[in-house]
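A short write-up of the structure that comes next.
Omission of a single protein chain aside, the complex is shown with its protein chains in their original locations.
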Amino acid sequence: MNFSQTCSISAGRQKVWDFLMDMENVSQCLPGVESMEKLEEDLYQGVYKIKVGPIALKFQGTLKFEVRDEQQWHAEMRAEAKDRRLGGGVRALLEVDLTEQGPDQTEMRVSLESHVLGKVGEFGQPVMRKKTDAILQEFARQVSEKLAGE
Amino acid sequence: MTYTVVGKPLGQVEGPAKVTGAATFTADVILPEMIWGKVLRSPLPHARIVSIDTKAAEQMPGVLAVLTARDLPDTLTGRVVYDTPVLARDQVRFIGEKVAVVAAEDPDVAEDALALIEVEYQELPAVFDAEEAMNPDAPLLHPDYRSYPHAPEKFFSELPNVHSHVTWQVGDIQEGFAQAQQVFEYTFTTHSQHQGFIEPHASVVSVDSEGRAHLWISNKMPVRAQKLLADAVELPQEQVVVHPVCIGGDFGGKGSLMDAPLCYHLSKRTGRPVKMVMTYTEELMAGNPRHPATISLRTGVTDQGKVVAFQARVVFDSGAYAGFKPVPIVNIPGANSAAGVYGTPHVKIDAYSVYTNCVPSGHVRAPGDPQVTFAVESSMELIAEAMGIDPLEFRKRNLVQDGDLLPDGHRLEHVRIRQTLEAAIESSNWGKPKAHPHVGRGVAASYRHIGAGEANAEIRLESDGTVKVITPVPDTGTGAHTVLQQVVAETWPLPVEQVQVEARPELFETDSGAGASRVTYVVGQLVKEMTEELRASVCRVAATALECQAEEVVFEDGHYTVKGSSDRTLTLAQVAEAGSGKPELSIRKTQVNRDNPQVTTFTAQVVELEVDPETGQIKILEVVTSHDVGTIINPIGHRGQIDGGLIQGIGFGMIEEVVMEEGQVSTLHLGDYKLPNIKDIPPLKTVLVQEEIGPAPFQSKAIGESSITPIAAAIANAVYDAVGVRFYNLPITAEKVYRALRERDSNGE
Amino acid sequence: MHNFEYREPDTLEEVLALLGELGEEAKIVAGGTALVIMLNQRLLVPSHLISLRKLRDIDQIESSDGTLQLGALATLRAVETSPLVKEQSPVLAETYAQVATLRLRNMATVGGSLAHADPNQDPPVTLMALDARVGLASANGSREVALDEFFIDYYETVVRPDELVTRVMVPRAAPHTGSAYLKFLPRTSEDYATVGVAARVSLEPDSGVCQDCRLVLGGVGATPLRARDAEDLLKGQKSTPELLEAVGAAARQLTDPVGDSRGSAQYKRAMTGVFVGRAIDQAWERALA
Partner (left out) sequence: MASEKTMTRTIRLRVNGKEHSLEVPSRRLLVDCLRYDLGLTGTKEGCSVGVCGACTVLMDGQPISSCLALAVFADGKEIVTVEGIAREGKLDRVQQSFIDHGGFQCGSCTPGMVVTARALLDANPNPSQDEIKEWMLGNLCRCTGYYQIIESIQGAAGEASDA
């Protein structure tokens, strides 16, 4: 499943970049992050919860910064997590691209390629798609709100 | 000819068992101490298996065994080419591939344990489209293909991932195009359809104290299954004993081992009988659905509207493994009917079967035929329109005739396509005014060979005077055993009640089993001959008992008497007693029919439908299905084949699709993958164009794979007639019609 | 299926007490048609199942002061075949009759289907168009919620973990009112709707204009959607093809469908417009009758 969101943030590009390069900030803007701890440079371990009606998923896994290309204003993060109770998992690649729109205006484009595996992927694909899209939207909204509010 | 038993509408011999629930299907087999197996499947389409940790699962209470490829012999399996691992070894090639298996006291416990198995994968680049898989830079799924057991060298290809390339040709295609004034090219695509049988695959294996594997399996070719299992688990074939069971629907899909090797290994490991029953979700993610196909046609036509050259390139998406294909070419034989019911002098058909990281495809009723017929019967209309010829007239100018060669090298006799087509048209509303706007009519036609194969049977006179036929062919629902009963009863002649048919696959060493519309032909023919032979033997025994010459014995009203004297009569039971122990009262034979017969079967269908232009919804108002038939041995079963195939064909044409996105099936239960139900069936008119000429017993013909084939094309042609949009891919859903109409309207503006 | 403890209290009070005690660890089961599938697919792993199957008297279908009362445990089949429902709200009987198959309707219950909150269901769409209210009970008392405010998101409602749906109330329609529920089934006839639309139209007897209306859309959002903007366009107007076009367009605006095997999001949105028009037509015709 592929998703993307584009939003305009009232902050300079460097500021947005620095904000996003801090996993602490990213995890705060991502709805559902239950915990996030650093294992080593660019590698984090966390718990992520998502609820679709009565189905509560609790993903445990890792998040890794794979690309931080400040030249191109492009970053990639890879997430791999499992839900042990339901026997499912998720694999996702989040890409962020920043475009300068003005000294205090930046366009952020976030793209997500995600695969929901196992039972949840099998039976809940359409709704999971919708949920994932909503999460990405919320992420973009939170990022713009946090930066604009600073 | 008039017959006494042939042609009678007899209910299935299995009827009483089936309507009372007494009939035993594989999942109904319950053995003492039986346990359950469940498999863990790959969530990724292409990956290297880095590690599998089964410890936690093994320690779970109630779990008796957990196996991975490391616990199994390094064998591959398949119906012809052995390319499929029993459990994935080092690598997975599709979402749903089996990675590990658990045996437990209870299926729920086995499921519980699966969740505890940890598999680490390393993802590999995957390819999901057959055309892309043929590109030089595509990931290679099976680099060692050429060394796999039974890989057909004759059909190897240099193209990446192509595991079989077959060419059928007649005439000289270049010469053909040189004769043509006009050349037309079109490409069509079709999708994946599940067989939709109601009984999911099931297997039970019990390894006895002597190491023999007792097998119950939903497999229409049990003798073949015996051999395949023996190879898969490295046992001598005689160490596998196949037990007869009813098959809950086949439609081409029930010819593989599926989980049987796993049942064997689990049974061997635990010393307990093991049952595995696939869920329907597993059927839809890892069954063996119909091959998606891309069909590119190039047709050369003279200015007079005569097709002189026809070239087809058919690319089948084989999925991750070719092991479900049962024919030696390891390709889809139906591709050879891509030239349709036309007697084109120069034809070349290339069929490519290609590995991709999708669900492995298998055979589905008339494999390949509905796909290529949709293409050719759509293209005939396109060409006719382009040339300004009435499509029906264009077809008639080009119909195949007696003596014509088909692309597979068959020279046809008793060709009945013209009569079949005309009967379909006459019985329909063709040419009549239409009741509403947006009503359309479409026609399509096809042919279908009877398959060849090996038949085996035993026939004997029982002590109670019944004649018993023992066949390795199981009951798959087609009424084959009833037909055999009628063949024997008619031949002798005997009352049908005095003939019994029993499936005993374990008594035979080789056999083709059911499939390819062959049973009535190959088994029926053999049984008919054997009946005559047994009757002669019985007559001789009766003669001895009656103390006369065999020529003097007459058989009347179920009794043997001496001609002209009614003093002494013998019932069949009395003859059996008199001949007790005589070997000639029990005959066993094998017969191999290597070639398809030269008389084939034609089908023509006319569909009348109405399109709702606001929604694109299609409502079928009437279907006329016209069949060229010989003698009908059992009209109930015969009609059942026509009706059932037709509705399955409508499902293929309009409703059913195993939807895959990057190898992940999203239609994973029968709430999402919809099968037509009783309210969805259209009014149906069946026309039988009968002539008592056929290759099967009593001049009968095959019918099982006829009605499914042209219907999708007829629907496509009718939609075009109704609203003027042409479809190049299937299924023709309401949404596709809606989109096409919008597109046309916006282009028109 | 994961294992769980099964409780089967005899009274509503016991059920509510148990619910209060166990909270989200427990799931309630009535007909079981949706829940058992989710349990079987291991999407749900509750520790307890609290069955309502031994409860009496909350399966009644009654009428008081013109309000139709459907007990939560009434089966869909019971509503569909109830002479009272057929008489007071034929559209409701029609809607229930269109759910899946007779066999499923013999099992599924009125309350269960609301609590399950699958946005692809038929009855909530019509019930919402009929201004239905839902009765909820907990150990701490009971309350009523308009169905309009009942659904929150996919499979989510305002029902708290300690609460139970006990009944549904459907007020009697005003005179000169007609209602219709149309279910678009482009694949097979027992499928979920690609889109379902319920319309209720009340006419002013003299002028023949629409005095009041309800338009509810099913299967095209996270919950059944009440198309208020579209309703407003219709009020005070006579039905014309142009107006229906505009009403349909307004309804379309509201949709946010999920693409699936019943159609892409785009198609479902487009079909919403078509079926809004058709549902209004049918409701209007019935209002005139």
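Chains: A, B and C, in written order; residue numbering restarts at 1 for each.
Heads up, the rule we're going with is that contacts are C-beta pairs under 8 Å (C-beta built on N, C-alpha and C of every residue); 3 or more make two chains touch, one makes a residue touch a chain.
Computed from a predicted model, the values in this text were never measured in an experiment.
Q: Over the full complex, note down every shown chain the hidden chain is touching.
A: B, C
Q: Taking the entire complex into account, which one of B:V443, B:I647 or B:V665 touches the absent chain?
A: B:I647
Q: Can you tell me which of B:G78, B:G249, B:P360 or B:P391 touches the chain that was removed from the display?
A: Candidates B:G78, B:G249, B:P360 or B:P391; residue touching the omitted chain: B:G249.
Q: Just the residue numbers, please: which parts of chain B touch the chain that's not shown?
A: 9, 11-12, 14-25, 27-28, 30, 108, 195-200, 246-251, 277, 279-281, 475-479, 636-637, 639-640, 642-648, 669-671, 675, 677-679, 681, 684
Q: Tell me where the left-out chain touches chain C, residue by residue.
A: Touching the chain left out of view, chain C contributes residues 1-6, 8, 29, 32-33, 36-37, 39-40, 47-49, 51, 53, 77, 100-104, 106-107, 189-190.
As a working rule, only the chains that are shown with their structure count from here on.
Q: Using mean CA coordinates as chain centres, what's the chain A-chain C distance in Å?
A: 35
Q: Round to the nearest whole Å and give the separation of the Cα centres of chain A and chain B.
A: Computed value for the inter-centroid distance: 48 Å.
Q: How far is the middle of chain B from the middle of chain C, if each middle is the mean of its Cα atoms, in Å?
A: That pair's centroid distance is 43 Å.
Q: What residues in chain B touch two or more of the other chains?
A: 115, 281, 666
Q: Which residues belonging to chain A are in contact with no fewer than two other chains?
A: 85-87, 122-123, 125-126
Q: In the complex of these two chains, what residues of chain B are touching chain C?
A: Touch residues, chain B against chain C: 108, 111-112, 115, 281, 614-617, 655, 657, 659, 666-667, 671-677, 679-680, 733-735, 738-739.
Q: Can you tell me which positions in chain C touch chain A when the two form their complex?
A: Against chain A, the touching part of chain C is residues 27, 38, 41-45, 117, 153-156, 222, 258-260.
Q: Give the list of chain B residues in touch with chain A in this complex.
A: Touching chain A: residues 43-44, 114-115, 281, 285, 661, 664, 666, 668-669 of chain B.
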